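Excluded from the complex is one protein chain; the other protein chains are retained at their positions.
The letters A, B and C name the chains in turn, as written, and every chain counts its residues from 1.
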Amino acid sequence: MIEAGIIGGAGYTAGELIRILLHHPEVNLNFVFSTSQPGKSLSSIHQDLIGESDIQFTNKINIQVDVVFLCLGHGNSKKFLSENQFSENTKIVDLSTDFRMKAEDHEFVYGLPELNKKEIKSADYIANPGCFATAITLAILPLAEMNLLNDEVHVNAVTGATGAGTSLSTTTHFTWRDNNFSAYKSFGHQHLHEIGQSLKQLQKNHSSEINFIPNRGNFSRGIHATAYTKFSGELEEAKKLYNEFYKDAVFTFLTEEELHLKQVVNTNKCILRLEKFGDKLLITSVIDNLLKGASGQAVQNMNLMFGLDEKSGLNLKASYF
Amino acid sequence: MIEAGIIGGAGYTAGELIRILLHHPEVNLNFVFSTSQPGKSLSSIHQDLIGESDIQFTNKINIQVDVVFLCLGHGNSKKFLSENQFSENTKIVDLSTDFRMKAEDHEFVYGLPELNKKEIKSADYIANPGCFATAITLAILPLAEMNLLNDEVHVNAVTGATGAGTSLSTTTHFTWRDNNFSAYKSFGHQHLHEIGQSLKQLQKNHSSEINFIPNRGNFSRGIHATAYTKFSGELEEAKKLYNEFYKDAVFTFLTEEELHLKQVVNTNKCILRLEKFGDKLLITSVIDNLLKGASGQAVQNMNLMFGLDEKSGLNLKASYF
Amino acid sequence: MIEAGIIGGAGYTAGELIRILLHHPEVNLNFVFSTSQPGKSLSSIHQDLIGESDIQFTNKINIQVDVVFLCLGHGNSKKFLSENQFSENTKIVDLSTDFRMKAEDHEFVYGLPELNKKEIKSADYIANPGCFATAITLAILPLAEMNLLNDEVHVNAVTGATGAGTSLSTTTHFTWRDNNFSAYKSFGHQHLHEIGQSLKQLQKNHSSEINFIPNRGNFSRGIHATAYTKFSGELEEAKKLYNEFYKDAVFTFLTEEELHLKQVVNTNKCILRLEKFGDKLLITSVIDNLLKGASGQAVQNMNLMFGLDEKSGLNLKASYF
Partner (left out) sequence: MIEAGIIGGAGYTAGELIRILLHHPEVNLNFVFSTSQPGKSLSSIHQDLIGESDIQFTNKINIQVDVVFLCLGHGNSKKFLSENQFSENTKIVDLSTDFRMKAEDHEFVYGLPELNKKEIKSADYIANPGCFATAITLAILPLAEMNLLNDEVHVNAVTGATGAGTSLSTTTHFTWRDNNFSAYKSFGHQHLHEIGQSLKQLQKNHSSEINFIPNRGNFSRGIHATAYTKFSGELEEAKKLYNEFYKDAVFTFLTEEELHLKQVVNTNKCILRLEKFGDKLLITSVIDNLLKGASGQAVQNMNLMFGLDEKSGLNLKASYF
């Protein structure tokens, strides 16, 4: 059994990790570190866990675990790792933005399996992708692979309220968000950096703009994204190209039917739909922001790092309704 | 024109009052007092008001207004009035719990028009009823009038998230409340006091229990309540009794059809439905918690105090969808 | 008093018209024609109307009314008018698509007051704009006025479930739509025709594409639209241009704050926000699809046709929560 630890156990992504790891056939949840909740049972915070685990949050770290997941606020992972040292054999999956951009001073591999599966398998440190970045990158990456991203891409995406984290704010108050909709951070979302990095990894000369308008949806889980750009080929060529690119992906699928968000909610899937209108290729992409967009993908990366079945522990029942 | 002021202008009930008073044909909104927002436009907080008013929140009180509405937290109205004095002619409508229970040390009239219309017309000070209290009292008051409340009453009611006020809390976070449901304060809700007082006003010997389970619903506005108790008569007798009791009520109606919450959302109505099952009379009652359960009823009381048409400014379009 | 009739009384837009007209100070609701519900009370279908009206649906038409609103399915207005003739003095407001495109065989004026106020005032027949068309046209019309629409416009908009009408379908089933999101009719929505016609009315040479992705949101009322295009000027120039264009508009406003849908739900307003990013001007536009996008605008048109205050009967309280 792989001994796993979680750092920062009270948030949404930690909760999802716990839910997955408790039933993962190859993993034992060794500890869940929380400075705010030590001594409390996991189910006192993640209240669905009643009957599933007797583990308590701890403020002690076991540095000998096989893998540790960092579920800290952005900026805090780097700080945490500078102050805490794990054993040589401990692999790390970081869910923050801290190590997503390649840099001289770290060896984290960007953990998007559809892009970097080989590198992930031999990596010790994984920077887990952002949720919007996952949905959008998977929507256009096959075009970059073929050097076809030479015009602007127009992206509009909507995320559920869990995307904003557990902290309370005006726009996550129920009375505000219920039956509401709004755009935010238009043309300036922080995930554009990692999207650009991934595209450039495949298409060296990529320099056209990604125009991205994120929106707050009045639902809890999921991201629905549409992206379109000029594409001179036929729709069938695009489908062939995408199917080829994703032939080894175990969670990313193309559909020929109408696509809606709840097809993927509470699963680790990304489903894509391709359509052609005039000279534009439209790609619709849906994921669960907390799973394929965070904790599910983190476990997928762990599976790859440890040579397990990539889907182990991730055959999740969609809630669907 | 009646000059009106509002004390405590940033909350939900103040927002609703402003929305109503701005279009009330007999009222001029003289000032909106807010210690937290002075100098800001009303629409900076109540953001739907764009294009409707140029008024700004003020930290100065005009003590000469004809009527002032207190939209302060429970406990703060008493404190505010001890520290601030209005003109002799200023009428006061208090939306807090502070003066709802009759006492030697105040002259506030309990502002439920269906119970106290005559007293309200000649009152200078009104204690505006609570939202649950309004929905539940209106459901059973006609029975008290006939001294028929001699057995336990079983009440279950659900309220929207606006019932919890603007402050942020776990149970008003969208991710918690969305598609969720929970009971709270079972058998101990604070509104039981004013309900009991109203019942005793009509049925002197009333002493049977009101078993009340409040619930948090995943919607923003409204209260849906069911109440049942033993009733030996026929259903038609009950209907006759209720119709007689509410014959002068301008916002409280009986329906013969199935009843649902959205029939009253964004209106000042209370709709009641009566059914008989075995020896039990079941009364279903729906109101908008912010209107008939707060600000709408406050304006209804103001209309009565000033001898206006009771419905003036309150012919509100239901949102319905 | 203006005597008004409604043809096709059981749907959403008819319900909203009834709600508005019952409280309109200058209108008497003369009849509501319905082939499916004759003899039933209005409140049996529009169940919030309890206590507001004793009118029943009728299958008889009064051809002498001053104004008639056609709330029929698309295609049925033309058919209805070919089979029924009103008096010479009866003005007609049609809410369907049937007469929105100018044509030799009809004299309907396109009823967007921000574009055609003068023509509407003297018109006898009004083709009331579509909901998406209203939100999107108002977002970009000032640019057309200045001949500035020379590049593609990228529009993404989301509509509530009332946009799909009363008929039951998979995508309006609660279990499907709740917490869901999906795109539909991408690049091919029928409202693109009337949008194009309005733009060309102001900018004769307009020929660049309007790329429009409509989406189904999990809320009941409202449209939130974002539109962006190249704009070489400064943001302040754009704001000045828009403010000038809408200086006589009584329901269309610019805001400097963040914008969200519920600012306009249950009102007849359109609120716009302008932002500039790089060489792009982003316009966000929100309306209530059933009011400014349908029945509210229909009454606004009626007010103009009869020389009433344009806002008469339309000072609606936002539900906001």
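What we mean here is this: contacts are C-beta pairs under 8 Å (C-beta built on N, C-alpha and C of every residue); 3 or more make two chains touch, one makes a residue touch a chain.
Just so we're clear, the structure is a prediction, and the values are computed from it rather than from any experiment.
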| item | value |
| --- | --- |
| Selected residue (touches chain absent from view) among C:K118, C:H173 or C:K204 | C:H173 |
| Options B:V265, B:A294 or B:L316, residue touching the unrepresented chain | B:V265 |
| Of B:N76, B:N218, B:T255 or B:N315, the residue in touch with the unshown chain | B:N218 |
| Interface with the undisplayed chain - residues on chain B | 154, 156, 158, 160, 175-176, 178-184, 186-188, 209, 211, 213, 215, 217-222, 224, 226, 228, 258-262, 265, 275, 277-278, 280, 282, 284, 321 |
| Hidden partner chain, residues of chain A it touches | 12, 15, 19-20, 23, 44, 46-48, 50-51, 160-162, 178-179, 220-221, 251, 253, 255, 257, 260, 262-267, 269, 271, 290, 315-321 |
| Positions on chain C contacted by the hidden chain, ascending | 12, 160-162, 166, 168-169, 172-179, 218-220 |
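To be clear about the criterion, only the chains that are shown with their structure count from here on.
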| item | value |
| --- | --- |
| Where chain A and chain B overlap in contact partners, by chain label | C |
| Most centrally placed chain, judged by C-alpha centres | C |
| Most widely separated chain from chain C, with each centre as the mean of CA atoms | A |
| Distance from chain B to chain A - Cα centre to Cα centre, in angstrom | 46 |
| Distance between chain centroids, defined by C-alpha means - chain A, chain C (Å) | 40 |
| Rounded Å distance, chain B centre to chain C centre (Cα mean) | 34 |
| Residues of chain B touching at least two other chains | 12, 160-162, 178-179, 220 |
